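Following: one structure in structure tokens, then a few remarks.
Shown here: the complex without one of its protein chains, the others still in place.
This part shows chain A:
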Amino acid sequence: MADDSLFEFLHMEIVSHIFNEQQSSKGELDNKDRAACISLLEAMGFRVGQGLIERLTRDTPSFKDELDIMKFICKDFWTKVFRRQVDNLRTNHQGTYVLQDNKFSLLTQFSSGKQYLDQAPKYLAFSCGVVRGALSNLGLESVVTAEVSIMPSCKFQVVIQKL
């Protein structure tokens, strides 16, 4: 298996590249541009999530229900992708799930504290996309958002869209 730091470096570079590209063409970044960059990152993550889930669920038996799928995401999927399990899964049983990871692997390189809190969403967009892509390929359309209050712990909120 490749070293984990390879992906971490790549991810950091992807984020900074996208923001630099946007900045060089537009000059100053306003909120709309920032949102565009974040959606781009999320879309990349989406495609990756789709492919990953196909590979990871190749041998697993089919899932009973939504909760089963979320548990799979929290345990096996999170282990394979982020090398740890989700610490806390909460749900309101109506399609909203909150996954809390106390030591998110893509945020461990940041210093804990308030200094870079506003930069954190940029680094979570790709992971949100991965989760959304994984769920989409398993048949659940969803909206995934992430928030950070204390580094490096973060919460992913998954809202399943009922058709």
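One rule holds in what follows: a residue touches a chain if its C-beta (ideal position, glycine included) is under 8 Å from a C-beta of that chain, and two chains touch if they have at least 3 such contacts; residues count from 1.
The rule is simple: contacts and distances are computed from a predicted model.
From the set "Nicastrin", "Ciliary neurotrophic factor", "Small ribosomal subunit protein uS5m" or "Trafficking protein particle complex subunit 2-like protein", the protein name that UniProt assigns to the chain left out of the figure is "Trafficking protein particle complex subunit 2-like protein". When you scan A:Leu40, A:Leu89, A:Leu138 or A:Met151 for touch with the missing chain, the hit is A:Leu138.
Touch with the chain that is not drawn comes from one residue among A:Asn31, A:Thr60, A:Gln94 or A:Ser111, which is A:Thr60.
Residues of chain A in contact with the chain left out of this view: 47, 50-51, 53-55, 57-58, 60-64, 137-139.
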